[in-house]
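Only one protein chain is missing from this complex, and each of the others stays in its spot.
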Amino acid sequence: MTDKDRQTISPVPRPAGEEEDLLRIWATPKGWRLPTAVNNTVIGLLYLGAAFLFFVLAGILALIMRTQLAVPGNDFVNQDLYNQLFTMHGTTMMFLFAVPAMEALGVLLLPQMLAARDLPFPRLSAFAVWAYIVGGSVFFLTIFFDLAPQGGWFMYPPLTLTEFQPGDNADFWLLGIGFIEISAIAGAIEIIVGVFRTRPPGMSLDKLPIFGWAMLIFAGMIMVAFPAVILATMLLEIERAFDWPFFTAELGGDPLLWQHLFWFFGHPEVYIIFLPAAGLVSMIVPTIARKPLVGYNLIVVAIAATGFFSFGLWVHHMFTTGIPALSLAFFSAASMAVAIPSGIQFFSWIATFAASNRKIQFTTPSLFVLGMLAIFLIGGLTGVMVAMVPFNWQAHDTYFIVAHMHYVLVGGMVFPLFAGFYYWVPILAKRQLSERLGRWAFWLMFIGFNVAFLPMHFTGLLGMPRRVWTYSEAMGWGPLNLVSTLGAFTIAAGVLVFIVDLARNFRVGEGGKDNPFGAGTLEFLPQDVYSTRSIPHVSSRYPLWDDPDLPRAVAAGEHYLPNAPTGGRETLITSPIHARPQYVIQMPGPSWSHVLAAVFTAAFFLLLTVKLVTPALICGALAILSCLVWVWGIDKGPDKGPIDIGGGLHLPVYVTGPMAHGWWAMIVLMIVAGSLFFAYLFSYLYLWTVSPDAWHAGRPYLPGALRPFLSALLLISSAGMIWGARHRLKIPGHRSLVSAGFILLAALFAGTGLGLEFQGHWGQGLRPQSSSYAAMVYLGIILSAQIMLAILIMCFYCIARILAGKLDRIRVASLENTSLLLYYLVGQALLGLLLIHGFPRIMGPLA
Amino acid sequence: MSAGRGLAGLGMALFLIACQGQQSALSGGGAESDRTLALTVLLGVGGAIIFLLVAGALLVALRGPRRWRSFLSAHTLVVHGGITFPAVVLSLLMIYSFAVLRAGPVPESGPDKPSHVIRVEGLQWWWRVTYLQPDGSEIETANEIRIPVGEPVRLELISADVIHSLWIPAYAGKLDMIPGHTNTLTLLASEPGTVRGQCAEYCGGAHALMALSVTAMLPPSYERWLAGQAEPSQPGETTGHRAFLSAGCGGCHTIRGSPARGRVGPDLTHLASRPSLGAGTLENDAAGLARWLDDHHQVKPDNLMPDYDFLTASEQAEIVTYLSELE
Partner (left out) sequence: MTPPRSPVKFLLYGALSLSGILAWAGHFGLAYGVQHLVCQSALIPANLWHVILAAATGLFIACIGLVFWNIRSRNVFRDPDGDVSQFYTYVTLTLLAVSLFGILLTAIAGFMIPVCGSLR
């Protein structure tokens, strides 16, 4: 675009006071009110800092383990503590460091890369962060009270059932996971809506920075993968607490069900961690080379393909369970397929380096990127090895796997994270980190890593299994283990140097160079608390390279939305494919409500874990109350007319329906719930194939056919009621009591429908403890009932809003979201009725 | 130079451990492990070559001559290096690995159906080993498997409590023992010898101390040994025997030929003929037995046997003598 076009977006010079308004509106709360902050940079940094803290803590656990293993027959720690140590190391690294660190980068960087003022739901990410910090800290502290779980990070039942782990230790694991589940899904919603709807005008999907693509697939994978582990943890906790036999073989359960569910999450999890990190590399490499990424389209293909193929790999972790060889072969084949996308990314980075016209500078970020390439390459190659079924039978659960997965995860995630940190510090801090210390940190970590983990390939093939706290000298593993331990301490020295660098040089604030590495993407535009002064019009993948004047023009306010026309926090919502401006959202600012909601949510789960039921319920109620306070003020309605954002565009500040960002978030949430229900369907059918006898024995307890029809009828009428409520709303200023009544009826009908279903089975004498069949029947009802609980609260919320005059024909977002969820519930419950009442009737005669 | 020599020395040492190690996946010695070893070598060498190729390409991209770099920077390189090359290599590799997989036995059918069947049950933290005889009788031992050389032996793997995994790397890869499932593993040893196996699936507490020994014997000596194991032991009415019974050991342990009939712990009928105590934790001699009775919870924490520190020194010595004679 020519200079003349750009001038036309927003007239300059801008009126005085605009920037002061922005600074005031977006200011971060100071002092004791700091926890109320919601700015994505503050929250993102807090998130990243907490994740890094857990990285250091889990690393210390690893050092203790390496010290124990340094020599044969060591007694530095005892068996019990060692078993807690490796469980905590794995769990903390995977759940409290890796996933949160990636989410943190998304929160921190995405809005900057998209030149949005913030993510679309600022308080949601703040809520996720606080829940994660409180819950994660308590979870980690258990190690100091001998309360830490000791079932391994994969927590296989029956070892983790109360029979073998009677203490609360295992419950703390389930608790820790609960928080990461909540914050991951909150993050996924944020990221999906953020990437699709808050891009700057002109940034059609083909111009989205690769990191955006990576985060999009990351979030999509979370939507599908996390529900499987949510279901798995529900099953385990229910079996631990109430003896519903999901995993007990004698009563028709199967320990392998846990493994299927856990790895359906657990394998994609590796790619959930790797993809964003690879996205970081795809952002940094072009800057190092000063050339656009070679094969942008192919990398998008690679990211999407990885996202899907990774779901065909879960049995990869079950090659030694004795299931048919062909099942293993299918998953071996998918492992081959998933290697292709990694190959694409690798060669794309090589090609981009090769395309450079200048001598590549080995700055700290480039060193970490190159270190990542070397380490990840080895991890990928050993990954192909372990995908070979016969080799896997030998290597599985040995130190070969320990070596392989550390090469994949440290190479694929930790090194890119460090590269990214050194690379993006300038957009957060007053000055850059030290090059000299950075090099020291890199070389110590790189050499230490290879000294620690390369020998482990051999240790494993020489027969050393994982998760052993001791070994005898006769095994001959001593020297290799000693070398590994020395390497581990070298890595720790590298991390220590990094911490020293942080302490000496990392100061949050403005003032450094805007773009010290000469990057081409928007996050290196001049920034302040409000993000960029104006939101640029984008017409290429590297706008800062193609238009050297862009930083000045953006900072001068020449582009879209150079001010705060609504007088509050706001950002631009654009269309999902072409990024055409659609409307301006008014976003909530700092608040205590979401912080309290997070704290009470954490307290709720914690108190439940230690079986203090009454205080737990009180905290649960307070958490819901805080959520209601939090959302009450958000739906402001069309209180301001269309506003001028520049470029001749006058946009509304309030929309509902498929164009609204809230509608999109609801759809994402419904997909998550759908994935959960899908995992339930899988579990139901899986247990049926394992123990058809339990289904056969349960057949006489099936209620008559009339009852499910009645339930279905009630559910369908409930959907009709909420539809009616929507259509009987009145124009603003008038309260529709009819609508309020319809909403009440909708909740009543849906609740009665579910209650009828429950009562049917219970009345027939079916008890969930009796068999896996019975447990599955009641679990289906629980899955619908928990959504019903949310709907009930939302219905009363909507009624309250109608009475308060805050819900009318225009200002309808609350009711719209409630009805979406209700429609979803009706669909899920109908499917559930069909399964529970239809499947045994069809299979009965066949069996 | 010295670094090279050091490396060569390390390689040599590794090679020696690999071939002599009793629990090494690189030693071979069984039908399955030999097939896998060939695949392992191919994968290792192939992986190293690919690593060198790709790392070389990266170095050239960073610092190489201009002409080479412009070749590497082409979009077609990404297509062929990232898609075509791995697709071809991985497909071939996969087909080869499937061929290795197919070479495995199909249990329970055909004339090659193994005639020796041994049931191995994993328990926290030991192995119950039962030889299923063709006549339907069963011979029970613990923490030790013996198999005839050159004849396929089918192991039936089950679990009594949590998930365990039987791994005898010299003969075959590991296979899990899962409650509610029976997995079968066929062993075929090519030479006589004794190797070590270990539980490979984390099974709680003393998982690290759950090993067993596997001895391949020439068929005639195997048959002789098995016939010996089938016999009850001949304990005299010694003081040790009485002390054993009065201490309540028979509540958990069986000694065939005596009133001890417990099923909770390992069968001790021919204990003295086994190479180790506590599932590969202690040497099986008088000192080992005494140590075990003294403080087995120190030796093997969490193991389910009650403490026997109330035994007097003389009672303990008598029991040790008695157990040492259970040949």
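Going by the order they are written in, the chains are A and B; count residues from 1 in each one.
Throughout what follows, a contact is a pair of C-beta atoms (placed from the backbone, for glycine too) under 8 Å apart; a residue touches a chain by one contact, two chains touch by 3 or more.
Please read these numbers as outputs of a predicted model, since none were measured by experiment.
Participant: Can you list the shown chains that the omitted chain is in contact with?
Facilitator: A, B
Participant: Pick out which of A:S575, A:S717, A:Q759 or A:Q786 touches the chain that's been left out of the picture.
Facilitator: Looking across A:S575, A:S717, A:Q759 or A:Q786, the contact with the absent chain belongs to A:S575.
Participant: Touching the absent chain in the whole complex: find that residue among A:A170, A:V655, A:L702 or A:V812.
Facilitator: Answer from the full complex: A:V655 touches the omitted chain.
Participant: With the full complex in mind, choose from A:I60, A:L81, A:A305 or A:A697 the residue touching the hidden chain.
Facilitator: The single option touching the absent chain is A:A305.
Participant: Among A:V195, A:I230, A:M336 or A:A665, which residue is in touch with the absent chain?
Facilitator: Per the contact definition at the top, the residue touching the missing chain is A:M336.
Participant: Using the touch rule from the top, list residues of subunit A that touch the missing partner.
Facilitator: These residues of subunit A touch the chain that is not shown: 204-207, 297-298, 300-301, 304-305, 308-309, 311-312, 322-327, 329-330, 332-334, 336-337, 340-341, 575-578, 580-582, 642, 649-652, 655, 657-659, 689-690, 692, 846.
Participant: Contacts of subunit B with the missing chain: which residues?
Facilitator: 32, 83, 87, 91, 94-95, 98-99, 101-102, 104-107, 172, 175, 183-186
The rule we apply is simple: only the chains that are shown with their structure count from here on.
Participant: Quick check: how many Å separate the C-alpha centres of subunit A and subunit B?
Facilitator: 39
Participant: Can you tell me which positions in subunit A touch subunit B when the two form their complex?
Facilitator: Touch list, subunit A to subunit B: 78-80, 83, 150-152, 156, 158-159, 164-165, 248-250, 253-256, 294-295, 298, 302, 320-322, 325, 328-329, 332-333, 336, 339-340, 343-348, 350-355, 360, 370, 373-374, 377-378, 381-382, 384-385, 388-398, 458, 460-463, 465-471, 475-476, 479, 690.
Participant: For a test of understanding, state which residues of subunit B touch subunit A in their complex under the given definition.
Facilitator: 13-14, 17-18, 21-26, 32-33, 35-36, 39-40, 43-44, 47, 50-51, 54-55, 57-58, 60-64, 68-75, 77-79, 81-83, 85-87, 90-91, 93-94, 97-98, 100-101, 104, 124, 157, 161-163, 165, 167, 169, 172-176, 178-181, 183-184, 196, 198-209, 301-302
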